[in-house]
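As structure tokens, the structure follows; a few thoughts come after it.
A single protein chain has been omitted from the complex, and every remaining protein chain is retained in its original position.
For reference, chains read A, B and C in written order, and residue numbers begin at 1 within each chain.
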Amino acid sequence: MKKLLAMLLAVMMLVPAFALADDVIKIGVFEPSTGDNGAGGKQEILGIEYANSLAPTVTVGGKEYKVELVVADNQSLTDKAVSAAQSLMGEKVSIVLGSYGSGASMAGGDVFAEAGVPAIGVSCTNPNVTLLCDYYWRICFLDPFQGTVMANFAKELGATKAYVLTMLGEDYGVGLGKYFVDAFKKLGGDVIEENFTEGNGDFAAYINNAVNGGCDVIFSPCATTYAALIIEQAASQGVTFPILAGDTWENSAILDAAKGKDVKVYCSTFFDEKDDSAAAADFVTGYKAWLNADESKKTNNGGNDIVAAVSALGFDAYNVALTAIKAADSADPAAIAAALPSVTYEGVTGAIAFDENGDALKDMAYIKYANPETGAFDFVKTQSVSE
Amino acid sequence: MSEERKNVLRLEDITMQFGGVVAINNLSMEVNEGEIVALIGPNGAGKTTAFNCITGVYEPTNGAVYFHGKPIAVNHPTGKMVRQYAGINGEKYLKEPVVAPSADKITALGIARTFQNIRLFKSQTAFENVLIATHLRRTSNFLTATFRLNRKEEKAMREKAMSLLETVGLKDEADELATSLPYGKQRRLEIARALATQPTLLLLDEPAAGMNPQETDELGEFIVDIKNRFHLTVLMIEHHMNLVMDISDRIYVLDFGKQIAQGTPEEVQRNPVVISAYLGVEEE
Amino acid sequence: MFNTILPYLLAGISVGGQYALIAVGYTLVYGILRLINFAHGDIFTAAGFFMVYLAASLPVGLSIPLVILLTVALGFTVERVAYKPLRTAPRMSIMISAIGVSYLLQNLMWYLTGGLAKQYPGLPGLSGTVQIGPATTKIVTIATPFLTIALVVALVMLINHTKVGMAMRAVSVDFETAQLMGIKINSVISVTFVIGSAMAAIGSMLYFTNYTAVTPTIGAMPGLKAFVAAVFGGIGSIPGAMIGALIIGISENLIKAAGWTAFSDAFTFALLIVVLLFRPTGLFGEKTTDKV
Partner (left out) sequence: MKKNLRLILSLVAVAVLFFLAWLVEKTEGTQSMAVTVLQKGAVYALIAVSMNLLNGFTGLFSLGQAGFMLVGAYTYAVLTIPMAKRAAVYQYYDGGWVQFTIGFLPALLAAGAVAAVFAALIGLPVLRLKGDYLAIATLGFAEIIRAIVQWDGIGPLTNGSNLLKTYPTLKNIMPGNTVLFTFLVVGLCIGLILLLINSTYGRAFKAIRDDETAAEAMGINLFHHKQMAFVISSFFAGIGGALLAMYQGSLQANSFKSSMTYEILLIVVIGGLGSVSGSVLASFLFIAASEWWLRFLDSEMLIGDFQVPLLAPGFRMVVFSVVIMVVVLFFRKGIMGDRELWELGSRRGAKEGRKKA
């Protein structure tokens, strides 16, 4: 019995790796498909996959290569991100896209930098992603910008005292929260800051503090898992003042939580499906059709065909990567990295060009409202920091 | 005959109470240098508990233990025990400081013991079992030991352990796993291990348990032999009366935690109280 | 002052009650097998997922008994597969097996659910809100302590007054002797796991009604805290586990009220360590002496 088992184990260990075709260029997709940020990560992957379905090949050196997406799940955790990133490097990808969630990007960044493989951040907004890593570029706006935008917006809504709630240990939320606090204080507002710990499920007391503290706006950039609980708790305590958050909240989980409740939830994001540019309109119709054609894709999108901003960003990121590969005219990571700084691309989320840190020059955020009646996001306005 | 000898161990009014159960009640005894003293009594009389009080496994509830005239355990009822205390002399030691060093410190002072239900280091060989006990008299610290700056001492430890094994006749079994030895040899191994701590007082807890008469006789000679060779004083618990009567200088008899008799083997043998305790004379 | 503390207090009592229901499973199993059943928290999580999936297609009234049944079946199976073969093995082996089962259950749930948080269905009668003084809270918050006390009392009665209860007590005092006396050890152990799992299932319903996101690893912390509660109260003692759980639930929420959120988990452990140092076997645990 034991010997049999031992042999079985030994055989399992020896399952060979499979051979690879030559005419393939690999693009690593470094995203969470599980964990706290899994829902958003999946939407981002969908955008990338859609782009890949439209442009499945790339011509380098006169030869047409098939573009293969290699997906690695970083599980929304910084320590798992390292091994996920390493597995991508082991697959010898030419360039990496992702991740949703700045913490994972920062953790993976080192692996990419050491391997000399460039990475394009899709929706990771923490400044340190690009600042502390020479191989990271990014196509979305940054937290200092986003925090300021939301602070301005809060002020416009007439708020004077904000309750800022973030999760301990989450780089994205903690960072964005601090930028919001700085900006809001500069605008003359008052702030109560609190943290919750990972895995927390009871937000009753937090919401109570917000109410009893005399706050008239809540800002809580955090993963959607907690967002749903926060919204629900706020609704049950009859919170009528607005609840604001960052880009992560643009997710069907938020809509589900807000639906039919008396809450005002706003979030800032990168894209709106009712954007009137031609490229955006094309993308939206094409993407919806693509989603609706496959039930499993729709499930990954949260069970509907609403176009998430991160999907649009994923779409753009893939195309930026292709542009860079073409510009380098090589699948060699080093060549692509050298070509990236000068790449410009007219994407569905706006024009993309990189500054000296590797960040896209984006100066506009879309503010959306989670409509409790329709169960959809309503576009409110675009907002920038210049005023 | 032993009056002029130096006192080694003295128990004064020792009471050991567990909850409401008084295991030893006001026991006083003395062991003098070079003696072999036996502690006998029926099962459950509190003999092993007395050993445990001497060796620091238990802290006596009341009373004092002196080793070479120095207190090694002095206690009086404290805490909850003040109310529960069922022994006597509860106030006698109140003014004394409570002294109760841990078992290892008592061993360091020179008291070594064996166990009634053999407690060898089960994953170790016979040799290693003895070798471990030489650790007590080390001069190395963990750094010098790790970096092997104690080679000389290590060599001496090994030689000593081997010679002790030879003394107890286990040289050929040195590399056997201690627990795979036959019962009698395990008992001898325990004695070798105890000797490796360089004691002046050796406590033997039923050394002859499970032995046949011939083995018991040999053991008796062996005990006398090591006593002389290592200049020991011996206190032992034993049920084999032949052995006790053969080699003991004096005997203490315990029953239900109390000392019921003491004296030379001849005196104890004639003592009617002892006879009734052993034979269980029916009341009325 | 009271107005600000009240919601925390309510949350504390409620979460304490839920910990208590989990803690019962730990304390019973430990009492009999001397095993820290590390997988217990994951069984609690599994109960949450059972409800998520069952309630999606069945009416809640039917789902509730089914969830309990499935959870009990899971607990029973875990015992039979992972612990029973190790009955004679050293304690460390069983403990490792428990850690292995926990690892397996978490990974399995991760795989089967896709690793995303699932929304727990609202349970009628528990999910509604009530107003207590200045605090708004769910009905479950109020119902939990009563339900917990009722269940614990029933359990204590079971253990003190039924034959199987007597067998459980006998086994926990002396495993070997009980076996010699003709008690069917394996069925007693099974009963223990059944009771523990059922309690965990009920606990999970209460817990997730409040905290509606079920993830594969969500049970780890409540599980750990429930175990701490069991140790705190004196492992092996059911009333001890309940009181320990309530103390832990309330104190961790009061810590939050004081603004030390970051330390709410840490405080639980600090409390435990302090208690262990002064009462090494917990508040209501029996003192043991080593036999030499």
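General remarks:
To be clear about the criterion, a contact is a pair of C-beta atoms (placed from the backbone, for glycine too) under 8 Å apart; a residue touches a chain by one contact, two chains touch by 3 or more.
Quick caveat: nothing in here was measured; it's all calculated off a predicted structure.
For the omitted chain, the shown partners it touches in the full complex are A, B, C. When you scan B:86, B:108, B:224 or B:260 for touch with the missing chain, the hit is B:108. Of the listed residues B:29, B:131 or B:274, the one in contact with the hidden chain in the full complex is B:131. Of the residues in chain C, those that touch the hidden partner chain are 30, 34, 36, 38, 82, 85-86, 89, 92-93, 96-97, 99-104, 107-108, 110-111, 114-115, 217, 220, 224, 227-228, 231, 262-263, 265-266, 268-270, 272-273, 276-277, 280-281, 290, 292. Touching the omitted chain from chain A are residues 1-2, 5-6, 9, 12-13, 15, 17-18, 33-34, 71, 73, 77-79, 82-83, 86-87, 89-90, 92, 103, 106-107, 109-111, 114-115, 127-128, 131-132, 168-171, 174-175, 178, 195, 198.
As for the chain not pictured, it touches chain B at residues 55-57, 102-105, 107-108, 112-113, 115, 119-125, 127-128, 131-136, 138, 140, 142, 145-148, 150, 154-155, 157-159, 162-163, 165-166, 171, 174-177, 193-194, 196-197.
Throughout what follows, only the chains that are shown with their structure count from here on.
Among the remaining chains, B is positioned farthest from chain C, on the basis of C-alpha centroids. Centres computed as Cα averages put chain A at a distance of 36 Å from chain C.
Once the centre of each chain is set as its mean CA position, chain A and chain B turn out to be 73 Å apart.
Contact of a single residue of chain A with at least two other chains is seen at no position. Shared interface positions of chain C, defined as residues touching 2 or more other chains, are absent.
Residues 33-36, 38-39, 42, 73, 75, 168, 194-197, 199, 201-202, 204-205, 208-209, 212, 224-226, 228-229, 232, 236-238, 253, 256 of chain A are the ones touching chain C in the complex. For chain C in complex with chain A, the touching residues are 3-4, 7-8, 10-11, 15, 110, 114-117, 119, 129, 135-138, 141, 207, 210-213, 215, 217-218, 220-221, 253, 256-257, 259, 261-262, 264-265.
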